[in-house]
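The complex appears here without one of its protein chains, the remainder shown in place.
And then chain A:
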Amino acid sequence: MTTSTALTTIGSTRTDVMSVNASEEQYVTFTVGSEEYGVNILSVREIRGWTPESRLPNLPDYVRGVINLRGIIIPIFDLRARFGGGATQVTKRHVVVVIQVGERTRGILVDAISDILAIGHDSIKPPPDVDSGMVDAEYLSGLYTAENRMVTLLNVEKLFSTEAGEAADAAAARVPLALDKAH
């Protein structure tokens, strides 16, 4: 295995050379502002241009709304807003990455698609020890260096479970047990 320094220097060449490596996985990367994020290509169902959404009431600003994806209704999450950058001012150039998480289909609104990278498991670095109040590290699956850019790899399952309020639902379902115990 090559060392990490070598990886940095050969950068994307490595992608082509080693794409057959079994310990690698492909990631779709995209930009939000100046930051670059990646999600596992296996969870990406399609990438589509922005179409106007219908708003959903009483939800945080990063829940952008819902759109009609060929007859099914999927929610759109605004990644910029999720990371505290305020709601994205959408243009026709904005892109929705449609992602399959288990049974559910969701879209994330990003600025642009940037690349498809083959990333080896051992070249993914763990996220630094950040203050959990500042960054909810749960949905970060690691960091990767492509040429001189840092790509933040996202764990879509975690990202969406909190976004969609499933955690809250689960908490509500647990309440009775907690009460019984207290009783």
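Please note the rule applied: a residue touches a chain if its C-beta (ideal position, glycine included) is under 8 Å from a C-beta of that chain, and two chains touch if they have at least 3 such contacts; residues count from 1.
FYI, contacts and distances are computed from a predicted model.
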item	value
Missing subunit (named according to UniProt) among the choices "Anti-sigma-K factor RskA", "ABC transporter permease", "NADH-quinone oxidoreductase subunit D" or "Chemotaxis protein CheA"	"Chemotaxis protein CheA"
Sole contact to the chain not displayed, among A:Asn58, A:Gln89 or A:Asn148	A:Asn58
Which of A:Ile67, A:Val97 or A:Val156 contacts the chain that the document leaves out	A:Ile67
Absent chain, residues of chain A that touch it	52-59, 65-68, 71-75, 103-106, 164-166, 169, 172-173, 175-176, 178-180, 183
